[in-house]
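The structure appears below as structure tokens.
Missing here is one protein chain; the remaining ones are kept as they sit in the complex.
Note that the chains take the letters A and B in the order they are written out, and that residue 1 is the start of every chain.
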Amino acid sequence: MTNHWVDIKNANVIIVMGGNAAEAHPCGFKWVTEAKAHNHATFVVVDPRFTRSAAVADLYVPLRTGTDIAFLGGVINYLLSRDKLQHEYVKAYTNAPFIVKEGYEFNDGLFSGYDEAARTYDKSTWAYEAGPDGYARLDVTMQHPRCVLQLLKKHYSRYTPEAVSNICGTPGDTFLKVCELIATTSVPDRTLTFLYAVGWTQHSVGSQMIRTAAMVQLLLGNVGMAGGGVNALRGHSNIQGLTDLGLMSNLLPGYLTLPGEKETDYRKYIGARAFKPLRPGQMDYWQNYEKFHVSLMKSWFGNAATKDNNWCFDWLPKLDKIYDVLQAFELMHQGKLNGYFCQGFNPLASIPNKAKLTAALSRLKYLVVIDPLDTETSCFWENHGKYNDVDPARIQTEVIRMPSTCFAEENGSLTNSGRWLQWHYRGAPPPGDAKPDAEIIAGIFLKLRDMYRKEGGAFPDPILSLTWDYDIPHSPAPEELAKEYNGKALADLADPKDPAKAVLRKGQQLDGFIQLRADGSTSCGCWIFSGAWTEKGNMMARRDNSDPSGLGNTLGWAFAWPANRRILYNRASCDPSGKPWDPNRRLVYWDGSKWTGFDVPDFKPDSAPSEGMGPFIMQPEGVGRLFALDKMAEGPFPEHYEPFETPIGTNPLHPKVINNPAARVFRDDMKDFGKSRDFPYAATSYRVTEHFHFWTKHTRISSILQPEQYVEIGEDLAKEKGIKAGDRVKVRSKRGFIEAVAVVTKRIRPLQVNGETVHHVGIPIHWGFKGIARNGYLANTLTPFVGDANTQTPEFKSFLVNIEKA
Amino acid sequence: MALQSLDITRRSATTTPSPSQRKTQEVVKLIDVSKCIGCKACQAACMEWNDTRDKIGTNHGVLDNPMDLTANSWTVMRYSEVETGRGLEWLIRKDGCMHCADPGCLKACPAPGAIVQYSNGIVDFQEENCIGCGYCITGCPFNIPRLSGKDGKVYKCTLCSDRVAVGLEPACAKTCPTGAIVFGTKDDMIHHAEGRVADLKSRGFAEAGIYDPLGVGGTHVMYVLQHADKPGIYHGLPKDPSVSAMVTLWKGAVKPIASFALAAGVFGAFFHYVTKGPNEVSEEIEKEFKDEK
Partner (left out) sequence: MKNDPKKLLRFTPMERANHWLTAIIFFLAALSGLSFFHPFFFPLTQLFGGGVWTRILHPFFGVAMLLSFGGMFFRFKQQNVITPADREWLRHVREMAGGDDRNMPEAGKFNGGQKLLFWLFAACMALLILSGIVIWRAYFSFLFPVEAVRVASVVHAAAAAVMIALIIFHIYAAIWTRESIDAMLYGRVRRAWARQHHPAWFRQMTGGEK
């Protein structure tokens, strides 16, 4: 979230799209009801299904699954063509006036630079035009034909209300009603918030869906505002923390990135990440990249990391490609990956195309599962009748299960969607032999290190030199790990303003990442978490909920990264002169000598408004990007591409380019995509509120509340197929089938799309062949093995099925 | 189940006053249907707090589960897909005991002290006094009490009388994530509900209102409804519930009168005997049949 849960209450318009907050985030959803009750907010839900969120919405808007970019592109077109922008904001805080390089083009569904064979783009034209001073050129009148605003207008002029209605199936008048409502927040004293979740991320164009929402918010001047922003509601209780600590295979903690295989030179590695400012006077915060990186390496390798060995840069793996989970299972399937550690993860249930996964796991030499539960993955080799029909005799994979604790059985911090690190305490001792994950991993590490010490082996250095100074080496305490990611001074740190004075003595905990140095005198395990455990103690355990502004910015409650900042880009809540756009939403302001207020300013604290520094300090140009330059795989402007399995078989905008041209598709998976003539119905998978992923089918109360697998279909489709509520039905995709009870509902209605009637089939995911709820089929038997072009998050939300009475 | 013993305003099958020296404030659980997202957290909290567990059931083609109130499930969510002037609405009502001011169950109950009403308005079953006749089920206008197959006692929502007695709110209200369930004094809750109704009216629900039916003397569980004119669309919430005339007839004044009538009959017979004497064989006939004696 750019903002945070409590801040939702400040919104005037709330749009839940690409998510179902009431269903999946019922606790955080209270802030939506707060906004409605106390801020008279209007609440809109845009979804293929009339969800539990829609049940309490002022307006429910149907759309076909996977068409969110078309919808939001239409909103952009509406805002631009009716001139419903926050003009001053757009001009000063976005790259709308920036001039794009000549050569940039968009024709027939493809941007300039496409390489069809490699399914990638040469992005060199997706850039600003540089002026003679080396900086990006801009036209403050925003009339230049190649300025971002004009290109934006041109790009989205195709997204007329009729086109939107034709692609999305949303009735035209309903779409316009949403547009009008959204447009009301273009004034400085009204804000809109977008709440989304995996309903956006889990598409082959998921990242671009989110970006489109961000662009809408930039045009409306809602980013950085209380009650505004683009807000990802995270799924697992600590998936935010996991992402922050380097969840993805190409990331290091704190969103630092691993070098690619061609990046063997340390200086070039740093140079490519510490971007040069694209406009004069910009903060361009990533210029500090090396401080974060060196401190991370000092944290990992201690004295072994020196300036002379480039802080052990050579020890870092160099990526030839991204090793996301789809890639890993593809390699496993090809027999190129033979051992797999599966920690707090149930891929057999959670990853698409169960048949492929089972085949892949069966080719492993060994599989290690670290989990509190008896997961399907750890039992993939067991025969469970029709639910897991495998022959154990033919599977040679050795499976090792290590029971771990669950979150309530250990101390630690959970990072919520609002980036708050909240410390929690153990509620109960773990059962049996279950051990904390850290202890299990420590045990494996110590054993390995011992083997390397005794037996040598190839490249032992990173293992032997890894810092491991925990009080109990085989059981690192959560408190020790927390202090480690906060970071500490490795030498006395001199005050930059008065070198005679030390701000910190050697060994002291850092106050924040502002103290990080690139000279090896600081260590920090995750720079964005720095400040979480200072000399004052555990900041994550703070529980002061005083709220002086009334906006819900409780700076004394826990710790929010970065720097205890609650609302990102909050400098943008003020006009260029430093005065809040809306006096009732005073987050920060310029008091004549410094930035101050009710939040930690996301800005250089002493940079006067007259200096002209932009509010988006992480960007080299200091402004928000309507044009994404080369940051996205499939283009600088989001474009509507159909899901890989599309019910209409074409893309009404450009029939030659139907799906995301930059999405990675493994060769063998292409043939596993279904066509609408065999699988005519648009399916979407989702969670229901009674359950949490594949965990709570192991708990009695959740299993009582929703005991048995079901699928949801509309009354029209049910009638067509002769299916009655409560019948057992078989749902089939190109990749397999499941059987479940049919829930026949008015809440899923057929949509008119491109001259056809599209029915949706809703597929909740929570059942499997383990646990105490009634056994069911893993829903991901059905889903396709393709992911978002940027994140490789699988396309769980849009695929094709057929359905019949079982 | 109860922790209260000095603030009992009514007690089933009891004709003398109950301990009522202590007076507590009238409480209400207000369920704002317009805020309810149907997450079933209240169902979970109810099971957790009361330590009751139904069997793991099956899906019946709807999201409701368990499908009905049981001796273990004292509250269930009722989902109704309804077409109104606003288009499709998904009305989700938390069903459970309404804690009537004039409780039909208590009226019907023949077992002394099996059902009590506290001065705070909570109607509470005291299962140790329950004889399992099910008359409360017959008496309830909302179809709430459920007979346990395990112990032959009836169970229903206690409004967490054990929690309320020590100053806590009911478990469902405590857990409700959206604030759709709130708990407080009746005055406060009506005030709160009026604010909610005003908000709903401003959003186009012209018939929004409070459900506090007078036919049962008002209730201590109240609803805020978007369509208060049509409670029936909320999964059959009765429009104008009252204790059935049959129950009033059955449990009203007729029975004591009938009891007196029977007693009067016995007395009448006795006095008939002493005034008119026995009906004996006449002397003439006795003479005729002298030989018999």
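In this text, contacts are C-beta pairs under 8 Å (C-beta built on N, C-alpha and C of every residue); 3 or more make two chains touch, one makes a residue touch a chain.
This is a predicted model, so every value here is computed, not measured.
J.: Under the definition given at the start, what are the shown partners of the omitted chain?
T.: Answer for the hidden chain's contacts among shown chains: B.
J.: Of B:M67, B:L88 or B:I137, which sits in contact with the chain we cannot see?
T.: B:I137
J.: Take the complete complex as the reference. Which residues in subunit B touch the chain that isn't displayed?
T.: Here the touching residues of subunit B are 13-15, 108, 110-112, 129, 131-135, 137-138, 143, 147, 152, 244, 246-247, 249-250, 254-256, 258-259, 261-262, 265-266, 269, 272-273, 276-282, 285-286, 288-289, 292.
One rule holds for everything that comes next: only the chains that are shown with their structure count from here on.
J.: Approximately how many whole Å separate the CA-defined centres of subunit A and subunit B?
T.: So the centroids are 49 Å from each other.
J.: Can you list the subunit A residues touching subunit B in their complex?
T.: Residues in contact with subunit B: 22-23, 26-27, 29-30, 32-34, 36-37, 40, 50, 52-56, 58, 60, 688-690, 700-710, 724-727, 741-747, 772-774.
J.: Mind pulling up the subunit B residues that touch subunit A in the complex?
T.: Contacts found on subunit B: 34-41, 43-44, 47-48, 53-63, 65-66, 81, 83, 87-92, 177-180, 196, 199, 202-203.
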